[in-house]
Structure formats: structure tokens, C-alpha cells
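Let me give you the structure first, and then I'll get to my questions.
Shown here: the complex without one of its protein chains, the others still in place.
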Amino acid sequence: MLKYMKYEIRGTYKFILGILALVFILLAGMYASSNQEGSLFHSVQIFMPIGVMLLFGAALIAFLYIVGSFRKELYEDSGYLTFTLPLTGNQILGSKLIAALIWFIGLGIAVALINFLLMMIFSPFHIYHLSQLFLVKSFFVCKFLSVGIE
Amino acid sequence: MNKMKNIVEINGLAKHYFRKKALDQLNLTIEEGKVVGILGPNGSGKTTLIKILTGLLRQTGGEVRIGGYKVGVATKSIVSYLPDRNFLYKWMRIKDALKLYQDFYEDFDEKKFEALLDFMKLEKDMKIDTLSKGMHEKLNLSLVLARDAKLYILDEPIAGVDPVARDQILDAIIGNFRENSSMIITTHLVRDMESILDEVVFLKDGRIVLAGNAEQLREEKGKQIDTIYKEVFGA
């Protein structure tokens, strides 16, 4: 099963990295502009909700992608490979869930780090960011639970 | 004369959908060392049968045993399956596919694979998504034949490839013949394949309408299997 996870991760990492890059760029943009007086993001009331929505959006996309890849496997040609490997259905499912878990946690940590980094660079409203981070973390936990339930 | 072992034993196999019987009371045994052709048009139940043998579908009734095991993880380790489509993950290079087969199949022979790759003029570094249809087919076949499996299942191995590739594929199949393995080949290109088949099974509407040793049938009917096919399935 561990062997299969290797392949599952190699199949999905590019997309996750893509999301991360996108989030980074958008956040960096937001942080950078938040330091400028006239900018939209200068005010906390706007920055925080947008920041949260951004992270929510990223989490949502990652979530839908992982769910989509389960479905894809069932309908696409690659299913002919996956489901004829000498693995039980549970092993395959387990691998995919664990890979999804790794991505969520990884994404969460990466985003937190990005936030810290950007904070260091731009240092706007510190306190609000800490609370934002909390929101983000709890979001990911919820997402993982919902996938697990599914 | 020692009794040949049966690699595949199918008894009363049935697959029912809501209104349709895809397979109906199918009985079939395949001995060691035999190459069996499952012949029939689309909708005959060929694909359903193959999917059940490879574990992609569950039967509704009846029993299927491969190498003595019921279909499951144990049979997947001894069955080498060539689907009729490009089944490798799109992000792979040929060497990744090699690694995957090595990882999951103990009976995979790397040297044999490399020899086949050479014969097919393919290279390990190539990306899967840049391969033409013919190259795909040749790669897939190389992976499948490089395994020392008990049962090979080739689904339409030469459909949709150019005549040169076709010859290479047939050569590889013949060259890979093993005495203690068996092979199931489905095809509607009967003329090209009939001389490599030991036995043929004609499937129509989920039932076997004719089966037997290929040479014997040719002798009895005085016709090529290709011609018999046309008679059985009618114009």
C-alpha cells in the first residue's frame, strides 16, 4: 500500500504545488499592497475577509480536486491499471485518503509558513494574522474530516 | 499422458444487469499452455467476460477460478492483462511504468522488458503522453509480456495499429509463448490472429455458440476460422 501511495502522490503533487504557488502570489500581492495607504487592502476589515476567502477558495479547490481524482479513476482509462494491481479495494482507498491527508496538512503548514514569511517582510496587522491562521488551520481539519467521512 | 492442468475454470458464469443478461450460464476451461481466442462482435459479452476475469467487475452468479484461486488479489498477481486502451498514468515516463510493474509484480522480468523495448524501438526516457497509438500498444504489450504470469489476457492487441506494428506485436506474442502459461486473446481481426490460436470460443449474446480446437474446426468445416466467424455472426 505504501508503494501505491508513492504513485498517488506523484500523480497529484503538481496540482497541489500549483495551488500553493497561486495562493502565494495572491497573498504576497495582498500583503504588499496592504502597506500602501491608498490600497484596498490597507484596512483590516477588507484584508482579513478576503484573505480568509482566498484560503477557503484554495482549500476548496484542493478538496474538489482530490474528490475528483477518486471519481476520475473510476471512469478513466487509468482505472484499468489501478484496479488490476494486486491490491485490495481498501488498500487503494486507504492510499488515496492518506495522500489527501498529507496534502491538506502540508498545504496548511505551507500556507501558515507563507503567512509568517510575508508577515516578516511586510509586517502589517500582526494580531489579525494570527487569528487568520487559526481559522485556516481549523478549515483544513474540517475538510479532512469531511473527506474521511465520505 | 499426464493430465494438463486447467488454469482457468469457469462454471455457470452469469452477469446480469437490470434488463440485460451480459453473460448467461457460461462454462469454459482453459488448459495450461493454450492460446485461446475469444471471438465475437461488440455486445457479445467478450468485454464483460474479460472484466470479470481481471477483477474489474463482479459476477452475478457462477464461479470463476484462475490457478485455483477465486478472482481477487491472488489472481491479480498471476494474471497479466493488456486492456484495449492506454491505461498508464499520464504523468509517467516509460521508466516509471517499469518501476511500477517491478514494484507490484514479483514475476516481472526487467531484462525481458528491456529486450522487448529494444525490439519495439522504444526508450525508457520517453514520456507516455507523447507516444503514438502504435507505440502505446507496443509499450503496453512489452510490460504485459515481460511478466512471467500464469495467464495472459490480451484484449484486442492489434486493433488500430499499422501493419508494421501489427507484425512486431504478433512476433512478440509468439516469441513469448510459455509452456506452463496460457493466453486469452480477444479480437475481431480474426484473419490476422487465427494461426496463433490453439482454440477458439465464439461468444454471442453472452453465450458460447461454438468452441473447439482451431485446427479441428478448420478441418471439419473446411474453412478458415475467419470464414466460420462470418457465418456464425452473419452479415
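Letters A and B mark the chains as written, and numbering starts fresh at 1 in each.
Keep in mind that, in the parts below, contacts are C-beta pairs under 8 Å (C-beta built on N, C-alpha and C of every residue); 3 or more make two chains touch, one makes a residue touch a chain.
As a convention for this text, contacts and distances are computed from a predicted model.
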(request) Tell me the UniProt name of the left-out chain, picking from "Benzoyl-CoA reductase subunit C", "GntR family transcriptional regulator", "Multiple sugar transport system permease protein" or "Paired small multidrug resistance pump". (result) "GntR family transcriptional regulator"
(message) For the full complex, can you list every visible chain touched by the one that's not shown?
(response) B
(request) Identify the residue among B:Ser132, B:Asn180 or B:Ser195 that touches the chain left out of the display. (result) B:Ser195
(request) Just name the one of B:Gly12, B:Gly33, B:Gly62 or B:Gly134 that touches the chain not displayed here. (result) B:Gly33
(request) Could you list which residues of chain B touch the chain missing from the display? (result) 33-35, 170-171, 174-175, 177, 195-198, 215, 218-219, 222-224, 227
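Definition applied: only the chains that are shown with their structure count from here on.
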(message) Report the inter-centroid distance (CA atoms only) between chain A and chain B in whole Å.
(response) 42
(request) Using the touch rule from the top, collect the residues of chain B that touch chain A in their complex. (result) 54-56, 72-74, 76-77, 79, 81, 83, 85-91, 96, 100, 103-105
(message) Help me check something: in the complex, which residues belonging to chain A touch chain B?
(response) 3, 6-7, 10-11, 14, 77-81, 83-88
